[in-house]
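Of the protein chains in this complex, one is absent; all others appear in place.
So, subunit A:
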Amino acid sequence: MWVDLSLSRWARCATLAGALLLGGGAQAAGQASLVADDPELEARVLALSHKLRCLVCQNESVAESRAPLAVDMRNQVREQLAAGKSEREVVDFLVARFGDFVVFTPPFRVSTALLWFGPGLLLVLGVSGLALRLRRRAQETPAPLDDAERARARALLAGDPPPEESRK
C-alpha cells in the first residue's frame, strides 16, 4: 500500500541493477544524481540520516531506506545542512512534521521518563532485592539439631541407611 508505484519501470530496473551491482550498498543507480558533490557534506547527511527513522519501513533508517519518503527526507537533510543549519535544527525541523518517532533516540521528557529510567530502576530493584535476601540468609542461623537428627546424621556419615522413624 505504501509502495510508490509512480516510479517508472525503468527507474526500478535501474535501481535494482544498481543495488545488485553494489551488493545492496549505499547509493543505488536511480538516486546517484541526488548525492551532494561535496563528500564532507554527504558524510554529514549520511551520519544524520542514520539517526532518523524512515516512517514507511519503520525499522530502517533514512540512510538505508530507498522508500520515496526516505529519499525526500535525505534531500531535506542535505538541503538544510548545505544551507548552513545545524544537525540539531534539522532534527527539530523533521520532528515538528513527523513527530518524535522519526528519531531513533527518544527525546527526554515526562512521557518518556519511564523509557529512560525504567531499566535502571529495574536494575536497582533487582540488586537491592538480591542484597536484602542474601543479607537475611547470612543472618539466619540454622536451628541446632535435636537428638533424632543428630543420630540420623551420624548414620548417614557412617554410610548406613538412616533409621526409618527419624525420617519426616
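In this text, a contact is a pair of C-beta atoms (placed from the backbone, for glycine too) under 8 Å apart; a residue touches a chain by one contact, two chains touch by 3 or more; residues count from 1.
Assume contacts and distances are computed from a predicted model.
Candidate names were "Cholesterol oxidase", "TldE/PmbA family protein, Actinobacterial subgroup", "ABC transporter permease" or "DsbE family thiol:disulfide interchange protein", and the UniProt protein name of the unshown chain is "DsbE family thiol:disulfide interchange protein".
For the chain missing from the display, the contacting residue among A:A96, A:V110, A:A138 or A:A158 is A:A96, taking the whole complex into account. For the chain missing from the display, the contacting residue among A:D38, A:D72 or A:E89 is A:D72, taking the whole complex into account. Residues 1-2, 4-6, 55-56, 58, 68-69, 72, 76, 95-101 are the ones on subunit A that touch the missing chain.
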